[in-house]
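Here's a structure for you.
Heads up, one of the protein chains got dropped from this complex, but the rest are sitting where they should.
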Amino acid sequence: MTVRFAILGAGRIGQVHARAVASTAGATLVAIADPIAENAQKVAGLYGCGIRTIEAIRDSADVDAVAICTPTDTHADLIEQFARAGKAVFCEKPVDLSAARVRDCLKTVEAAGATLMVGFQRRFDPDFMALKQAIDDGAIGEVEMITLTSRDPGAPPVDYIKRSGGIFRDMTIHDFDVARWLLAEEIATVQAAASVLTDPAIKALGDYDSVNVILTTASGKHCTINNSRRATYGYDQRIEVHGSKGSVSAENHRMSRIEIANGNGYTRPPLLNFFMTRYITAYANEIAAFVAAVASGAPTPTTGYDGLKALELADAALKSAQTGNMVKLM
Amino acid sequence: MTVRFAILGAGRIGQVHARAVASTAGATLVAIADPIAENAQKVAGLYGCGIRTIEAIRDSADVDAVAICTPTDTHADLIEQFARAGKAVFCEKPVDLSAARVRDCLKTVEAAGATLMVGFQRRFDPDFMALKQAIDDGAIGEVEMITLTSRDPGAPPVDYIKRSGGIFRDMTIHDFDVARWLLAEEIATVQAAASVLTDPAIKALGDYDSVNVILTTASGKHCTINNSRRATYGYDQRIEVHGSKGSVSAENHRMSRIEIANGNGYTRPPLLNFFMTRYITAYANEIAAFVAAVASGAPTPTTGYDGLKALELADAALKSAQTGNMVKLM
Amino acid sequence: MTVRFAILGAGRIGQVHARAVASTAGATLVAIADPIAENAQKVAGLYGCGIRTIEAIRDSADVDAVAICTPTDTHADLIEQFARAGKAVFCEKPVDLSAARVRDCLKTVEAAGATLMVGFQRRFDPDFMALKQAIDDGAIGEVEMITLTSRDPGAPPVDYIKRSGGIFRDMTIHDFDVARWLLAEEIATVQAAASVLTDPAIKALGDYDSVNVILTTASGKHCTINNSRRATYGYDQRIEVHGSKGSVSAENHRMSRIEIANGNGYTRPPLLNFFMTRYITAYANEIAAFVAAVASGAPTPTTGYDGLKALELADAALKSAQTGNMVKLM
Partner (left out) sequence: MTVRFAILGAGRIGQVHARAVASTAGATLVAIADPIAENAQKVAGLYGCGIRTIEAIRDSADVDAVAICTPTDTHADLIEQFARAGKAVFCEKPVDLSAARVRDCLKTVEAAGATLMVGFQRRFDPDFMALKQAIDDGAIGEVEMITLTSRDPGAPPVDYIKRSGGIFRDMTIHDFDVARWLLAEEIATVQAAASVLTDPAIKALGDYDSVNVILTTASGKHCTINNSRRATYGYDQRIEVHGSKGSVSAENHRMSRIEIANGNGYTRPPLLNFFMTRYITAYANEIAAFVAAVASGAPTPTTGYDGLKALELADAALKSAQTGNMVKLM
């Protein structure tokens, strides 16, 4: 079966997913939708697909699956519409900034019997997959403590931050999902601290740019997360997992593999500077995994439930950062 | 001026300090005291010093300075005795497991006008000193977030743990001191989580083997500490400091600098496995710094106050781990 | 201008180039030729191009450029045919195993005024390009000594070796080209040593599996090359360039960026194991560079002359290895 695909939204991430679909064996890109004609035409030109409205795609018999790449505040509605229309739905996180709205949406999807995959691309990064595989192979024994480091080269524009739901729901949410994935056990308690160190404008919005979180499971495993909206050396994305028989870590991606030595020392290039470059293979793998699930009828590797749990952790972390107290989730 | 030195206690750490004194220009080892004659004779034989009782050393006119290397529960009393006797005193952390007792002791020292250095050897490790120098040179701008990783190859014997004051006062205390040193700002709040993951015997003692701590300063800087009593790959001691203009980190010490490549991959040796081997140069530098301070009359680089503050952070972390709530120190 | 492309030969390297053409902006794949129908159909199916005979392609008005991916002994004839037919020609090294035949062929190409690019894909590897850029930017001053390490995971089949022209013409030839590229000065003398250490079957063919070469330029710069047909840890491809103001090196490509630590030490995965995987991006860049040159009429970045010079170095190295004496090229 070839999965016939449409992309809703031809912006930055929509273009990434269009390319992924076009290069995935077993999938074909049928249509693109975007209110900005120029964006839609660009994708249509590159991959030879049609241009349709969202409504037309929803009603198209020749579309099996869609990727929702529209603004966050439209996600939940579109998921519901397309689930009811019998389409398999892929949606980038988050489903919604409100956990209540997400729960409602997931009920609708369940009632419709539709397939929904909420995208957490880091699970599909080849290096992180190799790390997970090492854990699953028993290379480090029982997981005990995880350290996740995620630092952005710089803060997003103020307009973006305003609509982002705050750093925990926008940025740390990826780390919450990685924590759940690697701990393989639900989180029992959350402790968090948050500051503004890079830009007073972020403080003025009531948001943070520097956060640290301790997650603890019922069995006492820990995961700490440190996030900053500033990293002069590039997009910093590291995982370290400590276990009873050893540790496993995943390194960053540099701009190249050269090293220059002189009187100042030995210098390797900075990191890749942009999440789309850094995770380009992860995005492609993610779409391929969705296509495989749709084609085979198997469950998707990440689900609406994963999206909900990560959001609940973000809400809990925000509350802990505001009060100083531990928040219990179980 | 040559500083005439005596060592109280010829056990493991006493022997390390005896060697350090013997090889420090400007210091001479006059006497060793130990109730176990064999230990005292070993040191006397190696370095050609006399054997005296603690009381005799206290009353010796030819001793300017002592290093207290006796069991923890004798530290405060000995500090007070030797301070009153007009000797300069070096004491390995902790002064005492009770912060109240430490405060009393420091008052006595102050009243006596004596010199007291409480040892935190990590500040004298060449790599950590290079890291601190890089910060002081402005290489990373303003310090924002610190990650301290300290993992022991294995838990100490149960008998040791019983008298240790618990992991926060015994192990994490070193990280608390490093945090204060590198943040260059006092800690305002402490959040901690603690578990037993390696050995039920530790739980039976009411102690922990796996802890994570978030320290926050008044200006919003963070330091996180992760400690484990288990590390199959050796004695893991890392520092990473993230600042407004860059980051600086210090690597571990391996058993050797070789790497073997074969079908299993590229393998470098495990880490040095014992804190005395790992910090052998730091211990020597520490004694040299004390000798230099005594000889010149300058303040010691680490003080009784530093010992007290680290202990207070340990107490706060324990309380936070037990309650889940943030503990305020200011 | 869109460059209309055909591929001669749908084997392993033909498939790599077909994919490269299909994904290069400004190029379109018009036709594939292969005596094995199945191979041709595979490429035609993947990229939607036609299937034609070599002769038909040569006479096609809708083909501007070809990539010759047929067996080595057909290269020179096909280059001449297509040059005379007015096509731009890309050919993987070598043009021929005989330097005299190559010289004749290049004369024919010149007489026809045709564009010819002989492929040395390493020049298009992103890491090696970054290394070259660092040199050109003056980061290491004047180049003085280069060390090239190229080791294959294993020897090719005996049948391949028989037709390969020997290790210098088959394997070291790539290093000779890299040496010329990085030295930016022609080689004056060649000294070489060669052994058989991995497989007596190679000795029986009169070939070698382990070679070391010293190249020296007129100004006294050195380049050493070490090659082995055996490397248990993967496909080993390193460059180190030492200059008057510093050094620059390029690291290998590992299977993933993880590292596992345990009692055996710290282990990172082996290297990518196959030259096509290792150089997949280089091959794509190489075709893109050819397409750009054809479209613009600019000279190709590597030429028939480069192919000839590398072959002459291979011939000289073989002679030196056989006699022990230095061979002069100038």
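Note that the chains are named A, B and C in the order they appear, and that numbering of residues resets to 1 at the start of each chain.
Please note the rule applied: a residue touches a chain if its C-beta (ideal position, glycine included) is under 8 Å from a C-beta of that chain, and two chains touch if they have at least 3 such contacts.
Please read these numbers as outputs of a predicted model, since none were measured by experiment.
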Contact residue for the chain not shown (choose from C:D77, C:D104 or C:E144): C:E144
Per the touch definition above, residue among C:S210, C:S256, C:N285 or C:T300 touching the missing chain: C:S210
Selected residue (touches chain absent from view) among A:S23, A:T232 or A:T303: A:T232
Have a look at C:Q41, C:N226, C:T281 or C:T303 and name the one touching the chain we're not showing. C:N226
Residue touching the undisplayed chain, where the options are C:R4, C:R19 or C:H242: C:H242
Contact with the hidden chain only, please: which chain A residues? 232-233, 254, 261-270
Footprint left on chain B by the chain that the document does not show: 126-127, 130-131, 134, 139-140, 245-253, 255-263, 269
In the full complex, which bits of chain C touch the chain not displayed? Write them out. 142, 144-145, 147, 149, 151, 189, 191-193, 195-198, 210, 212, 214, 216, 220-222, 224, 226, 228, 230-233, 242, 244-247, 324-326
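The rule we apply is simple: only the chains that are shown with their structure count from here on.
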From the Cα centroids, identify the chain that ends up most central relative to all protein Cα atoms. A
Specify the chain most distant from chain B by Cα centroid. C
If you average the Cα atoms of chain A and of chain B to get two centres, how far apart are those centres in Å? 42
Whole-Å distance, C-alpha centre of chain B to that of chain C, is 58
Check: chain A positions touching at least 2 other chains come out as 245-247
